[in-house]
Each structure stands twice: as C-alpha cells, then as structure tokens.
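In this view, the complex is presented without one of its protein chains, the others remaining in place.
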Amino acid sequence: MTTDVDQTTTAATLELHDVERIRADFPILGREVNGHPLVYLDSGATSQKPQRVIDVERSYYELNNAAVHRGAHTLAGEATELFEDARATVARFVGVADDEIVWTSNATEGLNLIAYGMSNASLGRGGDAARRFRLGEGDEIVVTELEHHANLVPWQELAFRTGATLRVIGVGDDGRIRLDDAAEIIGERTRVVAFAHVSNVLGAVNPVAELVALAHGVGALVVLDACQSAPHLSLDLAALDVDFAVFSGHKMLAPTGVGVLYGRSELLNALPPFLTGGSMITTVGLTESEFLPAPMRFEAGTQRVSQAIALASAIDYLGEVGMARIAGWEAQLGERLYQGLVAIPGVRVLGPAPDAAAGVERVGLASFVVDGIHSHDVGQFLDDRGIAVRVGHHCAQPVHRRFGVTATTRVSTYLYNTPDEVDQAVAAVADSRAFFGVA
Amino acid sequence: MTTDVDQTTTAATLELHDVERIRADFPILGREVNGHPLVYLDSGATSQKPQRVIDVERSYYELNNAAVHRGAHTLAGEATELFEDARATVARFVGVADDEIVWTSNATEGLNLIAYGMSNASLGRGGDAARRFRLGEGDEIVVTELEHHANLVPWQELAFRTGATLRVIGVGDDGRIRLDDAAEIIGERTRVVAFAHVSNVLGAVNPVAELVALAHGVGALVVLDACQSAPHLSLDLAALDVDFAVFSGHKMLAPTGVGVLYGRSELLNALPPFLTGGSMITTVGLTESEFLPAPMRFEAGTQRVSQAIALASAIDYLGEVGMARIAGWEAQLGERLYQGLVAIPGVRVLGPAPDAAAGVERVGLASFVVDGIHSHDVGQFLDDRGIAVRVGHHCAQPVHRRFGVTATTRVSTYLYNTPDEVDQAVAAVADSRAFFGVA
Amino acid sequence: MASRELESMYQHVILDHAKEKHGFGLRDGATGSSHQINPTCGDEVTLNVYRAADGRVESIGWEGQGCSISTASASLLSDIVHDLTADEVTERIAAFRELMQSKGAIEGDEDLLGDAVALGGVSRYITRIKCAMLPWVAFEDALGLTPAR
Partner (left out) sequence: MASRELESMYQHVILDHAKEKHGFGLRDGATGSSHQINPTCGDEVTLNVYRAADGRVESIGWEGQGCSISTASASLLSDIVHDLTADEVTERIAAFRELMQSKGAIEGDEDLLGDAVALGGVSRYITRIKCAMLPWVAFEDALGLTPAR
C-alpha cells in the first residue's frame, strides 16, 4: 500500500489537493459527530491513524504474531525481524543509530526511565560507569516553566529521592523561555537540563541550540521532550546534539501504547536498568543478576511488538508525505488560526505571536481564553458543531498559572486538517460568545 | 460478532467440535509454515488472537479514537467510556472492584510498579499511610525458586535499594514448591511473599492457599504472578485472598502492550506513585505535586487505550467459551502431552507428574530435555514441520539450574489446540532423536 | 446554530445561576467543609455547611473556579438546602445523582430538586456529569456522608 500523495512536487509545503488525498487515508475523518462532519482539531492530544497503520497491526496478528527475541521458530523469527526493522526505521527518522532507540509505552515512561535510572545510579547501581548519573545534595536539575507534567513531575520526584534541587527557568510575558534566566540558573551545580522542543500549550518552538550550549557548557545532560516536535517537524536528534529525547507514537499516526526513548549510545550503555525482568538480563542468580547492553537492557518483559511495527509504518507514511511539507502546511494553518483567534473580541491567545523576522516559529496549535466563558463551555459549544478541541490545563498547570488562568481551549492541527476546518473553529469560538451571553 | 461455540452444553470441558469452531476464529491458524500447516504450541510465550479482538482495535481507530480522561468532546467521551468499561470487564473477570484494576504494559511492569512503589514508600513517600510498604535492613522479601525473571529480578533490585534481604523458597525434586521450606523461611521478618500461580516451566498449579496462609499469618503482603493462570483457569482473586496480582494481555488473546495489576483497594490507595506525569495528579506546583487516588494515580501519561479495549474483548471471548471448559480441555491436552513425552526414551519432563489423587494439577504445558540434543536443535527440528514451540530458559534460569539444565524445550497449549497437534509434537520430538543421531 | 441538546444543557436558568452564583462566599462558623477537585479539568470547589443546633442544614457557602455547569450547580444547590434534615439531604443528593446518571431518560423531581432539575440536560453529556456533581460531592463530604457510587 502506498499513499496517494503526489511524490513529484518538491514544494516545501503540502497543497490543499494533497491534504484532500491524505484525508481519504484516515477512516475516522469520514465520521459525523452531533450531525456534523467531524472536524478533528485535537491532534496535540492524540492523532488519528491512517488505514495503512491500522492494517499493519491487523496483518501482524493475522500472519506473524509471536514472542520476539525468545523463540527459534519461524513465526518468532519473522516477528523479531519486523520488530527490529521498526527500531531501525525510527532510528533513521530521527538521525541516530538503531541501538540508541529504546521502546517505551509513551513519552512519560521514557522520562521516568531516565529519572529512575539516575536514582538507581545514585544508589550505586551501574558502578563507576554510571557516575555521571549520580545525584545528591547540592546537585541541580533544571526544567522550564512551560513543561508538560510528564517532563516536570518525574524530576520533582527524582529530586526528592536523591536530595538534589529542582530549578525552573521562567517564561517571559512574551510567552518565550527566558534565556537570561536560563543563563543565570544553569551553572556548575546543574546536572540535567530537561525541556520541551515545542510547548504543547504555547505552540512555539523553543531555543534548543541555546539551551544545549548552556547545558553542555557546564557538563550537564540535556533531555529533550520531543512529543510535540517529532510528529510535526523534521527532527535530527544527532544534529540537535541532545543527550536524551522522548516522544510518543500515538501523537504521530501510530497506535497508543508505544513511545520512544533516544539516548546517546555511551550514555544508554552506562545508565543502570529501570524496569527489570525477562529479556533484559544475561544471567539471573537467586539474589543477583547481570544485565544486557542497551537497548535491550531497558526493555523488560514482552514488548509492545505490534505497536512498534505500526509506529514504523506511521513513520514511513510521514516520510512519504515529507516532514518539511507537513511542517510548511501546519505553519500556514497555525498562522491562520492565530490571526483568526486574536481578531475575536475578548479572546487572548497564550504564547508568542508568530514572527518569522524575530525567529519566532509556531506550530499549528493555539491555546486561548475567551473572556467570561470557561474553556469547557467553549469546547462544548464547538463539539456541538462536530469540532473536537481540547480544554483544560493540557497537563501543564504551571504555565497556565504563569499567565493567570487555570484552563484554556486548545486547537491543534495536523497534516490532515484544512484551512476551512480552522475557519470553522474560529467562527464557532466567535459564536460561542453570543450563546453564553458575553458578546 | 459472537463466537460460534455451542453455548448450550454445560460439560466442564470443550469438545473437539467446539475447538474446531474456535480455530476458525483465529486467522493465523490457517497459515502454513515451512510447507506444513502451522501447529502453534507456544501460547505460554504469547497467544494468538481471534478475529474479533483484532477487529475491535481496528474499529476503535476507525471510529472512536481520542485521548481519554482529557477531553470534553464527543470522541473523547466515547473513548473514555470504552476504556473504563474495559476496566470493569477485567475487574469482573477476576472478581474484584473496578478501582482495584490498574493498566500496565505487561505483567513485568506491574511487578516493578509494586517494587518501586515500595522503595518510594521506604524513602518516605506516601507518608504514614504507606508505612506498611516501607522496607529496610532486617526486612525480608520472599520468592520461590521457580519464578520467572519478572517475579525475581524486581525483588532483587528492591532488596538492593532498601537494604532488605531476598530469600528463596526451594523447589523439591518432585518439582513442587517445598512447603516445609516455606514454613521455615516465612516468618516475623517477612514483609512480602511473591510467587507464581502456575509455573511457566514446570506447568503445575502452586499451593496458593497454603502460601497465603503462611504470609498473612505473619502480616506479609502476598503478590501473585498470575501470568500463566489468568489465561487458562477461572481466577477469583478476591477468593484467593492475595493482596496484589499481575497478568499480561498478550497471553490471553489480547494484543501486546497491555497488562493488568490488581491491588486491594486500601493497599493501592496507600501505595505511593511509581510513574509520574500527566493524568495522575490533582495539582502540580513547580517543585511539588499532589496525586490522584488509585487506579489513576498509577496511570501516568497517555494510556494503552485500544489495547485495553481489545483485552476486554478477549475476556468476553474467553468468558463466552467458558474458563472452566477451557481449563478442562487443556488439562486433557496436558495429560496427553506429558504421557506422550515421558514415553520417549531419553526424554525427561521437568515438574511433577499429574496426579489428581495427590492434588497435583498441571496445565497444558510441559518443558523437557532430550538427552544429547540441545533444546534449540529440538525446536528447529519441530519448526521444520511447522510446529512452533519455545526453547531456552523461558526467562527462568534458576529453576533450570535447580534441575541441572540450562535450557529446555517447552510445548504449551491453549483453547485452540487439538489432541492431534499434541501428538504431532510428540512424534516430532521422538523423530528428532534419529535425525541428530542419538537414537 | 446550536442543537436542541446543547440548548437543553445550557438552559437560561443555568446560565443565569452561573452568573449570579447564589451562596457564593465562605463565612465563619461552618459545621463542615470540603474541598473537591475535578481531575479532568482541574476545577475546584470549597464548600462550607452551616447547620443549626438541631442538626438541620441552615445554608451552604462556596467558592471555587469552574465551568458554567459546576458554578450553576453550586448556586442551584445552595437554593434548596435550607432547613433540611439529614434524611432530607440524603434523599435530595440521591435524587440528583440518579438524575445525573439517567442519560436524559428522566425529568428529575422538582419537589426535591427545585430549579436544579434544569441540570438534567447535563446527563446526556458523559464528560460533563462530573461538573454538575462537583458541588454535590463536596456537600456530601462536608456533611460527613460517605459518597454513594
């Protein structure tokens, strides 16, 4: 099966006719909701899946399903090959080596893996090789104020477990990470700097190069939360020079239940295990065990095999469409969305205004408040027209607090969304004001 | 969709004609391997999936896919309802309350969750309510010699992290857990007793009631590894009176990537969190957070939604066929397998002989050595005839060491296997001796 | 421009209560208090109960941050609690919970629930039932009752 998208065009963006063909690959987009065609603008939470990805999982179970890395029979060999090929596909997609890719359940588990690996190192696991992961009193872990809870709470807990201190780089009134604050906070005591590539609330691409330079300047490890970038931009982790990165399959056309952790080879092989059990050991004694090298060291128990294979299929699909063209298309949708929203009286969009000149890139996502209407009520009004958006704190309470609100409404786009859908959402937001009596 | 199995019969076992209809529900069973019809006898590693389960996942992605517990729109509501209904289905299947069921990736993660929850409690997390989970020097964790690595290595690591001691109940020459040893080892210092309901190597049902009585007699927590029982027997966790239990979906007709942790309500609500991130918190401050009650407290990040829904569908399927009838059928297959194997010269089956009078129940699984032939070579010979079995240590090195071998060949059955398939496997094992020149 | 179901959830009486917020504010002298969070959205309510010497509820007071449904629900609740005995309170909470779980199948008993029957339209929206329940759960908790399922 191949996607119908025109491969000959070299334009840096999709065109509407491409998107119309792409839409036909997503069965759910043919659905009606509350008597209206579904307008799905919640891909920031989770994406929809093309038929091809759905079919890959089905075909795996109908033809090849078996335990991987554990059997010598033919099916087991086939399943193992599909599973390891999937790893290679992911590795190529982000520009790293196969054995630098670890399967996880989701990005959240990847971040916990790093944090628990570090606390195990702090207890002495991994010996001298794991020294650089040891934390204690006086050491500092640095995050930013715009992090998703997944990239915040695990570090709070790691600080608690090791006695290290958590420090937080602020976000400016302009909705951008304060690099002046970063320069002040990141220093000799800093051991880890963890931050999002793209904020799931503010929609802006964060200054990775600057933060990596600050962190590496003091010998700290960089952990990149690529949840909102991997699905939407061309991502080259080696070029970004981060030490670890995580993302989730379900946000990039793949099923739930699979995520990815990247770690630089020498770091992954030095980090002590997190989850323990079958398939990650070499020798198990009654009271002590020895562990395999990465990535298998971190893959305890039966893996999410069909999901990993489906993620590879999703990545193939994205690759055929072209990440640059997807990013170009979503930048246009994002601009249209932003301008449409800020033109509505009483609507405030969080995060920086798009401004190519000033180097402010936004993805196709905007979170906003409508004066006098709670975000859930706004969302309900949109849902009544078949428009699916996210409401609430989007698992990022601190950044909401930073801007003096507890909740926002978020519209988020993907390769299958059209300008018309964005317009429908904007119009519905405008209409909600009369309905709730605030216009 | 409903299964074709005759619902009117009340016999305590399936009959061959039932099994033939069941087989038609599993597309992979129509496959050829190496020119022979597939004979799948590796369900102990992972089971095959009926069309219905495969279709449930597909239909979820084609119709309802959305982020659960996070959205107010219609799809999100539908997805949340399907997901929580799935939890209720699992809860009913094992006789417990809905909020006592936590989704995991697999059984391995469930066991790690308990172990890490306990080390977090030992560091002071969870306050006074979590006191009974705190471990330190002098405390003892007890397992048995027949455990899968998943129920051994996490406890080794917990012992390392807390200073507690790991003690191991031996297995007798007869392949049964030594209750005399258990009575000696389980004592005042014992805080946790973790053991398998059914061994994945020896195939015997372990004496749960006796071990629970010993453990509860000294106030220790009981953790049951139900990986090899949940798919094959009627399981009533409340009646067994265990405190925690784990099992994996992929071994019981469901997809990879989903497992289940059961915990008694008051224990789950006292256990500190393990993975942290989105959807498991109430309030997130910059340096500290508050957590939801169980089960959501343990479900950080985007969950394995389609997999949970598919697991519920698998359980519905098993329920319609009837767990007692499945157990009856597999007991027959197991007996036939055991007798067939021990009749071959030079073949030694590990574990106790089935003996109803002595109360020795075996499931449809047998691990064996063929004198003079390595298990991988035996497995290869069977695979050449399309017969898929597992070879190696089956993630249970200690029990292999206990019986003086490093590896065995394992034949394991499920509801879709026939006596003829068992006979084919037995005949192939016999023939392998001539091929490898040991007959 | 809006469906009949939506209009039925957001009736005028509800939008009015969401603005007027009867019973808003926490006075001293509470005989019970509860703070509840709706985990789906992060909204909160703090609710005080003021009981007379004979145990009857005199009034409630509440504060919080929430959507129109949870705000209206708190406001509507505060209108119907005056002078209720413990048994009457239990009966009303049960009636409201039943209404919320009805998926639009029942009308709600106006004798017991007063204008709060207007919240019946919410029961068709599974994601919003928690909104309407939030102040009622806080009320139940502040009275020291164990919440029914």
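Chains here go by letter, A, B and C, matching the order in which they are written, and residues are numbered from 1 within each.
In this text, contacts are C-beta pairs under 8 Å (C-beta built on N, C-alpha and C of every residue); 3 or more make two chains touch, one makes a residue touch a chain.
Everything numeric in this text was worked out from a predicted model, so none of it was measured.
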- Item | Chains in view touching the one left out | A, B
- Query: Looking at A:H36, A:H69 or A:R92, which makes contact with the chain not pictured?
  - Reply: A:H69
- Message: So one chain is hidden, and I want to know which residue out of A:S43, A:N64, A:T80 or A:T406 touches that hidden chain in the complete assembly.
- Response: A:T80
- The one of A:M296, A:A324 or A:A427 in touch with the missing chain is A:M296
- Task: Please pick, from B:H393, B:R410 or B:R433, the residue that touches the omitted chain in the full complex.
- Result: B:H393
- Message: Considering the whole complex, not just the chains shown, which residues of chain B touch the missing one?
- Response: 34-35, 373-377, 380-381, 384, 391-393, 397, 406-407, 431, 435-437
- Taking the full complex into account, what residues of chain A touch the chain not shown? 69-73, 76-77, 80-81, 282-283, 292, 296
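One rule holds for everything that comes next: only the chains that are shown with their structure count from here on.
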- Query: Roughly how many whole angstrom separate the Cα centroids of chain B and chain C?
  - Reply: 45
- In chain B, the residues touching two or more other chains are 70-73, 76, 283
- Note on the structure: Multi-chain contacts in chain C, i.e. residues touching at least two other chains, fall at 40-42, 125, 128
